[in-house]
Structure formats: structure tokens, C-alpha cells
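Supplied in C-alpha cells, the structure appears directly below.
Note that this complex is displayed minus one protein chain, with the remaining chains in position.
Moving on to subunit A:
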């Protein structure tokens, strides 16, 4: 049995309570949501914290998927499984279910949360790639109830680093809703439940035959999950076609920065960035059309 170093533990009773604890305890404390990223690191003693603040009792407050007229709002404590099973997301953004089906396993999905996934800021995190693809906004709350909203680009500031300060908490993700959308996700893994060798998300917005906007997000090919603005620029105003997907794939391969590791060589990952970009764009367009 792997055992973590000693720590103290408290359950937060409200978001403000959690923030006041964070304010008091500073960098020696960590929020714990699903715990599926934090606890493995603590058990391996790669991370040691003096205090854990458990926010699972806030699921009533922070666990939801709500559809508004021009955005979908998701609470930070919404669990993988709830995202997988959400009819709202299935209708608006099937990319979520695509991704959730290949994230970890049912045990992890029953506990792990959207907020924890984004705040972990692992370069291979699938939901970060999904949120990047969908141009999500992250709502961060700090002391005194002050809230700020940041884009995914600004949210992740490096591997395992986010814009969330020591006394702040991520409370909500907002996904803009525009008409004519299709989205899809694809991942290559060495084994079911493994982290991505590479994964890609794509979303397109069609008007008539033409692409109004398109976004691609990649995981595991750089310091953070990356959006690729050059693809959006190349696809806007074009009719979907195989050669367009080829072009997007080539841009994806060029713009990413993978490293060789146990999961695969940098060349292979670059190849996958192209291949999965093509596949997800193709799928997203099919879905937008149907």
C-alpha cells in the first residue's frame, strides 16, 4: 500500500467556506475534488500538502449542466459520469461523450470532476482539450466572492499550472453556443483507460455549406492542451472537403510540440496530431450536417 505523508483534512460546507480556508492556509493547502489526480501524486509522495480541503459536499452547489440561450454552464464539481450522461451535452456538444467514453474507467469517472481535470492542467488531460476546442470560459471565484472569467488560453499557464491563485476556486465553465455546430473527439491510447498518446477535439460551425468557424484542440503534444488558431483561420469561409481536412491536419502537425516518451515518438505524435485532426473534423462536419 502506498501511503501519503501526514496531512490534515477538512470538509468545506460552502464555496465561501472553502475560499476562507484557502485564504487562511495558503499554499500549504489544496482543494480535493474527485481526488483521482491529487491522491495518486500524494501516495507516490510527488506532492505533499499539509491540508486538504474536501469540496465534495459542494456537489449540490457546483454540480450541474445548465443550458441557457447562448451558453451552457457546467459546475466545476460535475463528475465525468454526469458529463457522459448529460442529455444537454449530448445534444449540443457530442464531443463530451466522445471524450468521456475514453477517459479512464468507470471508477474514476464516478468521482473525477470537470474542475479537477482542468485545474490539474496535465498536458494530456482530455477535458482540457475538449474545453479548448469549445472555447470555454472559466469562472474563478476568490475572497469576498469576487469572480473573474478567463479563456482556456489564459487558464493554463504551463504544465500543471493554472491561473487559479492559492486562495481561489474554479466554480464554473461556460461554453458558448452558436448555431450549426458539430463536434467530435478522438484519442489514441496504448490501452483502455490509459492517458492519451495524442488526442484531438474538433468543432465546426456551418452555415449552409460553408464553415463559419472551426476549432481544433489537441492534448499530449505540448506543455498544455493547445488550440490551433491557424486551423481556424484556414477553415473559416471554406466548404468542407477532404483536402481541407488534409490542410488542417498538416497545420496541426506543424503547430504542435510533442516529445518522445514511453507513449510514443515525437514523430508519431505529430503524425497522430494530423490524423486525428482530419478524423475529428470529418466527424464534426458530418454531425453538423445531420
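The rule is simple: a contact is a pair of C-beta atoms (placed from the backbone, for glycine too) under 8 Å apart; a residue touches a chain by one contact, two chains touch by 3 or more; residues count from 1.
Here, contacts and distances are computed from a predicted model.
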Undepicted complex member, UniProt protein name, chosen from "ABC transporter ATP-binding protein", "Carbon monoxide dehydrogenase, large subunit apoprotein", "Cysteine desulfurase IscS" or "Cytochrome ubiquinol oxidase subunit I": "Carbon monoxide dehydrogenase, large subunit apoprotein"
Sole contact to the chain not displayed, among A:44, A:107, A:149 or A:233: A:44
Residue among A:13, A:28, A:241 or A:265 touching the omitted chain: A:265
Selected from A:156, A:215 or A:279 as touching the chain missing from the view: A:279
Chain not shown, touching residues in subunit A: 1-3, 5-6, 40, 44-45, 188, 190-195, 197, 262-265, 268-269, 271-272, 275-276, 279
